[in-house]
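Omission of a single protein chain aside, the complex is shown with its protein chains in their original locations.
By letter and in written order, the chains are A and B; residue numbering begins at 1 in each of them.
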Amino acid sequence: MAQLEVRNVTKRFAGLEALKDVSLNVGKGEILGLIGPNGAGKTTLFNIISGLYTPDHGNIIFEGEDITGLKPNEVCKRGICRTFQIVKPFTKMSVLGNVVVGALLRNSRPAEAMGEAERLLTLTGLIHKKDVPAGSLTLAERKRLELTRALATKPKMLLLDEVAAGLNPAEIDNIISLLRQIRDDGVTLFVVEHVMKAIMSVSDRVVVLSHGEKIAEGTPSEVSRDERVIQAYLGEEYSIA
Amino acid sequence: MNEIQNSNLHRLSNSYRRYLKYIPVIILVIVPPFVTEAYIVHVLFLCAFFAFLSEAFNLVSYTGQLSLGHAAFLGLGAYASTYLFLFHGIPPLAGIFAGGFLAAAAGFIISYPCFRFGLRGPFFALTTIAFAEVLSYVFVNLDAVGGAYGLLITFSKYGPSAKDLLFESKLAYYYIMLAMMLGLIYSIERLEKSRFGFYVNAIREDEDAAWSLGINVTRIQVTSATLSAFLTGLGGTFYAFYFLYIEPLGLFAIDRSVEIAAPAIIGGQATVLGPILGAFILTPIAEFLRAYFGGGLIGIHLIVYGAVIIVGAMLLPEGLIVGLERLLKRFSKGS
Partner (left out) sequence: MADIITTLLQAIVNGLMIGGIYSLIAVGLTLIFGVSRIINFAHGEYLMAGMYLTYWLYAFGKVDPYLSILISVPTLFLMGMLTQKIFVNPLIRKGLLGQTILVTLGLSIVMQNVALFFWSADYRSVRTEYSAATMEVANVLISIPRLMAFISAFVAASVFMLFLLRTYTGRAIRAVAQDPDTASLMGINISHVGLISFGLGSALVAVAGAIMMPVYYVFPTVGGVFGLLAFVIVVLGGLGSFVGAFLGGLIIGLVESLTGVLFRPEFKEAGAFLLFMFILFFRPTGLFGKYAWR
């Protein structure tokens, strides 16, 4: 049984079908990439899994439990945590404070939560900025903060929404090695990405969405040679080789 | 100045800063008995009173919402304890909690449906305004509590009696109120450092992010509102037993809600000391205006409140206290 099963999910917004009967599985401990041209429905799918939206049709099963329609905080408690495409740090709080908010889910005493937060910040390389207000971080640092904060909730699976967008190649390499480390620690990663180099090099498998439908699934090399995928990307500047 | 002298000075100013915050407290405790003008003691009481109420109000602001109907909670608290005292002989020291719980219940009734169903921001504010208006109307028509005439506590009949919160000297009321204010400040400081405090700050910054980190935003917002209502309700009893007369049109008026909210808005919403600072600045101004214009024109002080809210919102959105902190930081860096 897969850790996460998306079963026949359909979602409509004001008559427009953002997701049409999409099904996929995410295996425990794998890194699954989700790609597709703009507007394909990737973030919508994440929003549905994480509980921000309810699907019009279909189910989300996580570790055997139907979590369709649960509120985001309930989804997080069950072990799925997401990051946002446009990062949402608590800008007036310190970096440490941001992570503490995440850590408080599993460590109800602030003192413990702080210890856990510091441990994670050391892991992700932000510990030197722990007392700085989050609003003063660079974009790359904010992305790492968002990741650290999500990790603080001790997730079994992370939904990462375009974690590499806006980063330069060196920063992307950094993030990729961080992701590998996180996976090695036992967290499943479900990643949406536009930066092809990033996702193709880090994913075990890739799922491709286009216009709300799943059009391909397989290893990165299989998918990049799939006719339909190439068609879908014609006109986009991304090279998938 | 060489390095050693510089760092010594810095160390000195650090320890100064820690004790700096106790100076106002000491002044507030020691000085008043030496004040001869009864009117000034009255103003001092009002300062502490509105500081307490505004600090209680502020709990809602911490979660990023604005309530413009806190007069409802003030009024419910006042009516509960006064009614129980006048008609059932229950002393206010017990009645105050009845008032608090009644107000808390109202706070829950109003906040739960709103936050659960997405009625936030201006719509929540409007709902609180409407709620206070509805209560005003209800109490005007409730003859059991005096209707439009309200309730009167005849001092000569029931007091002076310490256990009934009826004191001859205004100083006594002042000290009790001061103690309550200080107690509340201390409690909120501790709350800020607790898990609840972290969550509240997170919610205020970004609700969506908070949800995604496992926080039940609705539950926390409702809890804050209910707690805020409870504390405001406690204040209601002091209102009743100090002014000795309560009537619905004045008690539930939006003017009272504004008087409760303004110190926090101006002093700094979502800060511990903002409402206190705001109250100690605005209340004397309001009283001075009342005295100067002879009390015949109600509402003059509100022009000032309104103007200060506008200026504050535009120039110092985070409140006076944050502005002051920045100023202090700049001074200490200067050395």
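As a convention for this text, a residue touches a chain if its C-beta (ideal position, glycine included) is under 8 Å from a C-beta of that chain, and two chains touch if they have at least 3 such contacts.
All of these numbers come straight from a predicted model, not from anything done at the bench.
**Student:** Considering the complete complex, which visible chains touch the unshown chain?
**Tutor:** Every shown chain touched by the left-out chain: B.
**Student:** Considering the whole complex, which of B:35, B:176, B:191 or B:254 touches the chain not shown?
**Tutor:** For the chain that is not drawn, the touching residue is B:254.
**Student:** So which of B:94, B:134 or B:328 would be touching the chain we can't see?
**Tutor:** The single option touching the absent chain is B:134.
**Student:** Could you tell which one of B:44, B:74, B:125 or B:231 touches the chain left off the display?
**Tutor:** Hidden-chain contact among the options goes to B:125.
**Student:** Kindly state which of the options B:20, B:38, B:109 or B:307 is in contact with the chain not pictured.
**Tutor:** Final answer for the missing-chain contact: B:307.
**Student:** Quickly run down the residues of chain B that touch the omitted chain.
**Tutor:** The list for chain B reads 66, 68, 113, 117-123, 125-127, 129-130, 134, 137, 254, 258, 265, 297-300, 302-303, 305-310, 312-314, 317.
Operating definition for what follows: only the chains that are shown with their structure count from here on.
**Student:** Chain A touches which residues of chain B in the complex?
**Tutor:** 193-195, 198-199, 201-202, 205-206, 208-217
**Student:** Any idea which chain A residues touch chain B in the complex?
**Tutor:** 50-52, 71-73, 76-77, 81-82, 84, 88-93, 97, 100-102, 104-105, 108-110, 113, 149-150, 152-153
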